[in-house]
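Before any comments, here is the structure.
Of the protein chains in this complex, all but one are displayed in their positions.
All chains are identified by letter, namely A and B, in their written order; residue positions are counted from 1 within each chain.
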Amino acid sequence: MFAYIIRRLVYGVVTLFALSLVVFLLIQFSGGSPLDRLKLNPRMQPVIAQLTELWGLDKPWYEQYFIWLRNFVTPVDVPAQEGLIVVLGKLGIRSWVAIAAAVAAVGYTVALFFVKVKANWWRTFRAFSIILTWLIAFWIIKSRIVFALNWGISFRGDGPVWDNIFGAAGNTFRLGATALLLALIVGIPLGIYQAIKQYSFFDQLGTMLSFITFSTPIFIIGVMLQLILALYMERWTGVKLFYVVGMTSSGYEELGRGLFGLPSLAQLGDVIQHLTLPAISIAAISMAGYSRFQRASMLEVMHSDYLRTAKAKGLPRRTVVVKHALRNALIPIVTLVSLDVAFIIGGAIITESIFGWPGVGRLYIGAIQSIDYPTIMAVVMAIGAGVVVMNIVADILYGVLDPRVRYD
Amino acid sequence: MADPLLNVEDLRTYFSTEEGVVKAVDGVSFKVDAGERRGVVGESGCGKSVTAMSIMRLIEPPAGEIVTGKVEFDGRDLLKLTEADMQQVRGGDIAMIFQDPMTALNPVYTIGDQLIETILLHQDVSKSEARDIAITALDDVQIPHAGKVMEDYPHQFSGGMRQRVMIAMGLSCEPKLLIADEPTTALDVTTQAQIMNLMLELAEQRNTAVLLITHDLGVVAGFCDSIQVMYAGSIVERGTGDEIFHNPQHPYTWGLLGSMTRLDESQQERLNSVRGAPPSLINPPTGCRFGPRCDFAQDICREALPILHQSQEGQKVACHRSDELDLKSIAIGATS
Partner (left out) sequence: MTERESASEAILDVAEGISAEPITQWDLFVTRLRRHRLATIAFFYMGFIGFVALLAPLFTCQKDDTFCGRGPVEMSGLTTVLMLATALLVGYFAYRSFVSKLRGMAVALTFVTVVLGIFLVSSWGLLDVPHVNHYADQLPDESGRILVNIAPRGSIPLGTDDLGRDVLARVIHGGRASLAVGLVVGALVALLGTVIGSLAGYYPGVVDQSLMRFTDLVLGLPLLPVAIVVGRVLPELQFLPGFLKQGAWGIAVLVGLLVWGALARIVRAEFLSLREKEFVEAARAAGASDRRIIFRHILPNALSPIIVQTTLIVGTAIILEAALSFLGFGVRPPIPTWGGMAASGASIAVRGFWWELVFSAGALISTVLAINFIGDGLRDALDPTQTIERK
């Protein structure tokens, strides 16, 4: 298991290398060097000399690539030449706490997989405790984080890329996680219900609707929702249910804070009014996919021999479905969800540009339009890394859920 | 004579498909006494498994439906029971073992979980008592280290061991009838014998009646008190093992026997097959359903459906010409 994860990580790193090289070359070979573009931007005039020296923009492309690569993994505040070991020595105490938390989380995860207890409760406990540990670790890392990697300065003059991306990533996470959750809690029960009521009117309607949704591009869903549920609805009925641009209204802060610095109810309502439509746009297609997949997987299980055994034992239909069918039918969807992460990020790129959501996607589109190469590279790498990590997480989760799976 | 344990009368189970209604079981009647071991033999698709599933009421509507019939078990008509009462019968009074042990156990629960679940369902015991019963049941089917394997998952077992678990699960609630649907088909030959002997022994100890469904005449030969042969949804011949094996009255039985490898006959003899393929169950041929494949068919066989009647030799047979034919004297399969 451990060796398997390591191997997957190595493949992931290789993929990221390839990804960075492909994107880097594409940008290099399109109409002139980054330096030429940089010169066109009046906001960048004062720093051109500094950037040229730091990024080797006047050097051949392969040297530029290695400079970029080295910078990419190097924390800032430290001259890039000094290397990683020296850098660690210069980190403050808060960074060390964060690193310690990360190491502890990794250690705990690994340690748990060496404890051999054969029982269902143990598998469940292990899964949940690992997730909890990681959540806590991330919380510590997030609040203690003081270092940044040298991902460069936006060529559009928007400041450090690291800060931009981490600001936007939170917003994209809010949108993507909501969408994923929505797709899961609607799509899966829908598929299960369809399988139980196979061939019923509801089943056929559901199949038809998922087929149509599945064939609809995300931008059409987004635009239609925006027009019908927000603009036209307000125009026709005067009711403003949803907002179509941004994450919060301009008067968000005046809505008042709740207890312990948490958002107040009014603020929460405002957030939901902004979040709903983009989240549905992203979720709709995944939802259709999940329900179709879940229906098929549930049907397969329903026709399986072990379900017949369960019925022949005299179990009530409810127990048969809930205990014996569901557990088996839910396992394969883990893989689907992990593969879907890339799709949801893609959906977020499109949706964010439609709904003016200040996330990674909008950052990316803006950067692409002006070929802001540090930002493009950083966003692509962040997305690639996210996908790699999610796939590994899904594999681990699969192993936890299905006792038959063993990774060697 | 005491009332039979199981009394099936004129059972008809149909499946509706796009092409028409498949009459999988079409008028089957038979009785099984307490402690009796009954074999049901026939080609695949002849309705033997559907008969078993119908007795357990495991036919899933809307595709399949028990159209008419009566399944009396212990004096109660199972087809008239509520679903809740039927659940008590399933696994409690009638247990069932399936063909493929590799897929018949739920892969995500341990053997122990699945055994205990059954026991708790049908017996009024505590969880730890149920665990003890389960371990005893595993011991009974000769699984070594029964206490330990309770925590194992099905994929850690071989096919034979899984079938033992299935038998343990079936017998753990002391059912009166055990329906075994091709229990050894998926196993290799040495394991087959072990499993059959085990079942024979356990059923005898507990006086459990067994309904053994198989296409393998060799399996029923040593195991069953009586045998019924099914063809295209109905019973064509029923009698004791001796009667069926040594004096078949129906040409189909006779053909089946001819297709069987036998150790007690000379090596020279060729194996024979019953020519043709089983008929469509949507539009069965008129008259005797075996008619088109029968070497002895005459006009009457094409016109009227023969009914199961007492033959002169003692067993029951559904053939117009059983009394005039002397199949025993014709070398098996000689005409084909």
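Keep this in mind: a residue touches a chain if its C-beta (ideal position, glycine included) is under 8 Å from a C-beta of that chain, and two chains touch if they have at least 3 such contacts.
Just so we're clear, the structure is a prediction, and the values are computed from it rather than from any experiment.
Novice: Which of A:40, A:103, A:212 or A:265 touches the chain that is not shown?
Specialist: A:212
Novice: For chain A, which positions touch the chain that isn't shown here?
Specialist: Touch set of chain A with respect to the missing chain: 11-12, 14-15, 18-19, 22-23, 26-27, 29-31, 199, 211-212, 214-220, 223-224, 226-227, 231, 235, 342, 345-346, 349-350, 353-354, 364-365, 368-369, 371, 376, 379-380, 383-384, 387-388.
What we mean here is this: only the chains that are shown with their structure count from here on.
Novice: List the centre-to-centre spacing of chain A and chain B in whole Å, with centres computed as mean CA coordinates.
Specialist: That pair's centroid distance is 54 Å.
Novice: Can you tell me which positions in chain A touch chain B when the two form their complex?
Specialist: The contact residues of chain A facing chain B are 118-120, 199, 304-317, 324, 327-328, 331, 401-404.
Novice: Provide the residue numbers of chain B that touch chain A in the complex, in ascending order.
Specialist: 56, 58, 62, 83-84, 86-92, 95-96, 98-100, 103-110, 113, 117-118, 121-122, 151-153, 155, 166, 169
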